[in-house]
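Note that this complex is displayed minus one protein chain, with the remaining chains in position.
Going in written order, the chains are labelled A and B, and every chain counts its residues from 1.
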Amino acid sequence: MPHPILCVDDSASIRQMVTFALQSAGYSAVAAVDGLDALSKLNGAPFSLIITDLNMPNLDGISMIRQVRTLSDYAGVPIVMLTTESDEARKQEGKAAGATGWLVKPFDPAKLRAVVAKLVGPA
Amino acid sequence: MQTTTATTLGQDYLTIALDEDIFALPVATVREVLDPPPMTRVPFAPAHVPGLVNVRGNVMPLLDLRTRFGMAAAEDRETTRLIVTHVDRPGDPFLVGLRADAVYEVIDIAQGALRPAPPGSTRWPAALMQGVIQRGDRYVIVLDLAEIVAADAARPQ
């Protein structure tokens, strides 16, 4: 059984959609509402993937990615960022910070599952 | 020994520590303060600029203030900091990372408060100081950045 996937987004509807899409595909998922919440949810616990929005209050996605990449527990754990089509600069910034891949909003559950399967394998 | 603009205008200074003494640098020249990054040693380099560091893609010399002041070298400690400082040498500006034992705070030095160091008040070379100011019962030594990074300082320790 793979470790759970952490979904970080300040939008409740996106959180719900992502966690449901993952759970229905057999993954387990944990949700966080912003970067700070994500760091406290991580807190050394094993996760197989982090999916995060970028524009969030308290701690934005890119700063969170940077912080996660300083933690040896999460070296090698893939991070997928959720971007919008106009966010090319942010995407590059996210990659430089340590993101592994991205998903462009809007996306549907099938696309999400394809990306997750690519990075962590099937559930 | 030198007139400076600092004696005519109030200015913000960053205070730092070397051993027990407190020194000050004009805040306007400071770009950032960080934990010392890993340094690459440069063979044949003057003892007070032993190597190079990478700060956000800029390669800059690390200048060890302790060595510059003739103090014994010291290992990095919890409080050791690198103060990235811009040296505005005409036609040849550059960045240098000053290594200090600790960084304290920003203080405002009022107009006219800076005085030449009274003879015998400090054990440090007068050439490296713009002067001193008194804070409570202590002297704060204001550094002369241009003199500290002067090229002819390449004499061995």
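In this text, a contact is a pair of C-beta atoms (placed from the backbone, for glycine too) under 8 Å apart; a residue touches a chain by one contact, two chains touch by 3 or more.
Convention: contacts and distances are computed from a predicted model.
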Item to check | Chain not present in the shown complex, as UniProt names it (candidates "ATPase", "Chemotaxis protein CheA", "ABC transporter permease" or "Histidine kinase") | outcome: "Chemotaxis protein CheA"
Checklist outcome for this item: Among the options B:L63, B:M129 or B:V142, the absent chain makes contact with B:L63
Next on the checklist: Across the whole complex, list the residues on subunit A that are touched by the chain not included here.
Outcome noted: 10-14, 16-17, 20-21, 24, 53, 55-57, 69, 75-79, 82, 84, 86, 88-90, 92, 95, 98-102, 105-109, 118-119, 121
Item to check | Residues of subunit B (touch criterion as defined above) contacting the omitted chain | outcome: 38-47, 49, 51-54, 57-61, 63, 89, 92, 94-96, 149, 151, 154, 156
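To be clear about the criterion, only the chains that are shown with their structure count from here on.
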Checklist entry - If you average the CA atoms of subunit A and of subunit B, how many Å lie between those two points? => result 44
